[in-house]
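Moving on to chain A:
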Amino acid sequence: KTYRIGISNGFVGSEWRTQMLDGIREVVEEYKKAGTNVELVIQSADVDVQGQIQQIRNLINAKVDGIIINPNSQTGLNQVIREATDAGIKVVVVDQEVSAPTAVNVAIDQRAWAKDKMDWLAKALGGKGNVVVINGIDGHPANEAREAGIADSLKNYPNIKVLNTANGDWDHAKAQQVLSSILASQPNIDGIFTQDGMGQGVLRALIAAKPRKMPVVSGEAYVGYMKLWSEIKKSYPDFRSYGLANPPGVGASGLRVVMNLIQGKQLKDGVLKGPYNNTIYVPIPARVDDSTLAKTLADLLAKKKADTYTMDGYLTQAQANAYFK
Partner candidate 1 sequence: MTLLRRLLAQPYALALILLILGLVVTALFQPAFFTPRTFANNLRTYLPLILLAVGQTVVVLGGGIDLSLGAILTLSSVVMVQAFGLEPDPGPLRTFGGVALGLLVGTLAGAVNGFCVAYLRLQPIIATFATSFIWGGLALWVLPQPGGNVPTVLQDFVRVYFLVPFSLWAVLTILLAWAWFLGTRWARALYAVGGNPQAAFTSGISVERTRLGAYAAAGLLTGLGAFFLTADIATGDPLIGGPLTLASVVAVVIGGTRLSGGAGGIVGSILGAVAYYLLKNVVALSVFNFNLSPQWQTLIDGTVIVLALAAPGLLRLVRRQP
Partner candidate 2 sequence: MSETLLLQALRVSKRYGATVALQEASFGLRAGEVHALLGANGSGKSTLAKVVAGAVAPDGGEIRLGGQAVRFRSPLEARAAGIAVVYQELSLVEDLSVQDNLWLGHEPPARFGRVDARAARARTEALLGLFEDVAGPRFAPGTPVGELPPDERQLVEILKAVSLEPRVLVLDEATASLDGRQVDRLFRLVGEWKARGWGIVIVTHRMEEIFRVADRATVLRNGQVVGEVRIGETSREELIGLISGEASRALHSAEAGALAPAWRTSPLLRLRVRRGRKLRELELALYAGEILGLGGLHGQGQSELLLSLFGALPGQDLSLWLEGQPRRFRHPSDAMQAGLAYVPGDRNREGLLAARSILENFLLPSWKSYHRGPLLDLGQARRAALEVGEKLRLKFGALDDRVTSLSGGNAQKVVLGKWLLRAPRVLLLDDPTKGIDVGAKAEFYQLLAELRAQGMGVVFYSSDDDELLSLCDRVLVLLEGRVAAELSHAELTRDRLIRASLGVKEVVSGEP
């Protein structure tokens, strides 16, 4: 039997999304080698919520067995997801969590992810200092979860003072400009927390500002970021940074989960967590810090990864099976 898996990707054009689709294709090949035929039906374009609803309806009409969605809204797709599951289609939502009760979300725990990063930053500052936070887009679920994670962490570090929180819209240019403005009027910044997709803008703003002492930056796990990071280390040897992967491989992990669901396996009790109790939190696969920077970067460059490549990883079949009875 050939399994047909629909993919609804509501935004294209970032390396992250391309990596996500590549990961899914890799796992498809893996299934094929193991004798399970999987056919992908990809709907991938820059669309709004209505457009994505249409994409998913097309997949329902194409009578796929399962659908993997990277959603454009946390709540806007609930109705169409219900249509899909009513039609007997298994729906897995990756990267971000949706509230639809009949879907299974496969994502990293964004809140824990942000707490991990802020914890690292606080420790690197010895538990005290002035910090600037550059967030993504207000009102966006991942952003809200991450803000909560930051707050979780800061509860344990009362001497860390957040001087300013600004939004960089997950856009390097915006982040660079926003931070430039802050740097110009705030001379005493010890640390900077940034979400991913903005780290390079943050570093360039720092480079341009030429501070006497570089703040500690909790950054991102992109090749381009690591390049800049090692660059800065040349002139500021005690510059410290940290990158935590937000893996595009959640797509591939999602494929394994949806395949298991299609094959009739049942999730173990207690696997589903999260605000809507419908999320499988997959482990964060990779991180990089000052001690591992040189080697990590060398490895990635040896694989000819572009600046826009981010550190990645996805569930193995065994790991995926472990969620199921």
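Candidates were picked such that all candidates are chains of the complex that A comes from, given by their letters.
Operating definition for what follows: a residue touches a chain if its C-beta (ideal position, glycine included) is under 8 Å from a C-beta of that chain, and two chains touch if they have at least 3 such contacts; residues count from 1.
Predicted model, so just to flag it, every value in this text is computed and none were measured.
**Student:** Using the contact rule from the top, which of the candidates 1 or 2 touches chain A in this complex?
**Tutor:** Of the listed options 1 or 2, chain A touches just 1.
**Student:** What residues of chain A sit close enough to touch candidate 1 in their complex?
**Tutor:** 9, 12-13, 41-51, 53-55, 57-58, 60-62, 73-80, 83, 99, 137-141, 144
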